[in-house]
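My questions will all concern the structure given below.
For this view, one protein chain was removed and the others were kept in their places.
So, subunit A:
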Amino acid sequence: MIEKGKISALQMGKMIYLAITPTAILTASGISFNFARQDLWLSPVWAFSGVIAVPVVLGLNRMFPDRSVVQTLRDTVGRLPGWVIGGALWLYYLYISGIVLREYGEFVVGAFLSDTPLIVVLGSLVLVCALAVRGGVEIVGRFADLFLPAFLLLFLLIVLLIIPDLHITYMMPILGDGILPSMKGSLVLQIWFGELSIAWFFLPHVSDRENAKKSLWITFGAIILTLVLSNLVTLLLLGELTGGYSFPFLILARYIDLAEFFAHLEALFMAIWVLGAFVKICVFFYITVIGAAEWMNLADYRPIVFPVALLLTLFGVWVAANYQEMTHTISTSLIPLSFTMFIVLPALIYAIARIRRPGSGNRYSSGRTRK
């Protein structure tokens, strides 16, 4: 392992929370709505990918507690296949970081700085992220520590302030067409829930490993809760209009108007978004860098941070020609792709490892009593 830093289980939870929720709040509700309609709020409950991802990465970490992801790959499937899979994995993380970055850029340019070139918006954020990533996992973790309270506070503030404008009838009829629409709506959310498997990269650096399991499940629950809440308020405000908006939660933030005094809160939402996106991009950027460095057998990952930053900026521009293409990608081809890379791949590695080294899976099992 070339990363020597240590984080706490709680920090890992915070990092993962911030690596999933910001973009999910922003873009997922509009896409989900087109399938789930008034059951939009129920969609995040069907978080199957998370239910698979969390035990798999925990299991992998139990078997290879102090081995990094690339090392684990080599240990389980052998040198060459491990090398191929490792390469695919970090390239995939580069791609998904590009998508995340682009989502951030599309939002900032599309809703606020319409005259600013995309590359400037992307480049400036990547630069800041690169500085954080050079600091290593500890720094990224500490940023999560720092920004999570602000993120949650602003998010809850927006939700609280919009309550007077909500129409409870917009969620009726509940399950009018059965359970299926809400499940279809959750399909796109599986990308986000699959992202829970990024814990694979962080678990080896967790100092209080015995709390990791609890922390991950709590994070998972918190993400579901956040998305149910954000989808619910979006639906109750926008009703049938939800699917038509590019960024439904933005409309919500700027709809707030308390006595003509507390109004135009879109700036507040922008603040949430920049804080959240910063940590999110840092996390994915960090994984890309560490994955690439280990894959190339480097002694240190710091020298490649800036080159990868350049690549990442380019990916941000390359991933899609325009906003429509990006949402189309997210709601179509990205779903199977991310399911493969986030869920199937770790699960497969875990299965292979279990078959090759049976019985070694309980080294860190937290004291569950058998009856």
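What we mean here is this: contacts are C-beta pairs under 8 Å (C-beta built on N, C-alpha and C of every residue); 3 or more make two chains touch, one makes a residue touch a chain; residues count from 1.
The definition used in the following text is that contacts and distances are computed from a predicted model.
Missing chain, UniProt protein name: "Spore germination protein KC", from among "Proteasome lid subunit RPN8/RPN11", "Branched-chain amino acid ABC transporter permease LivH", "Putative ABC transport system membrane protein" or "Spore germination protein KC". Check A:Leu73, A:Ala111 or A:Ile272 against the missing chain and you find that the one touching it is A:Ala111. Interface note: of A:Arg254, A:His328 or A:Arg354, the residue touching the hidden chain in the full complex is A:Arg254.
Among A:Ile2, A:Ala222 or A:Leu241, the one in contact with the hidden chain is A:Leu241.
Of the candidate positions A:Leu80, A:Met172, A:Ala321 or A:Ile355, contact with the hidden chain is made by A:Met172. Listed by residue number, the positions of subunit A touching the unshown chain are 110-117, 120, 124, 127-128, 131, 169, 172-173, 176-177, 238-241, 244, 251, 254-255, 257, 263-264.
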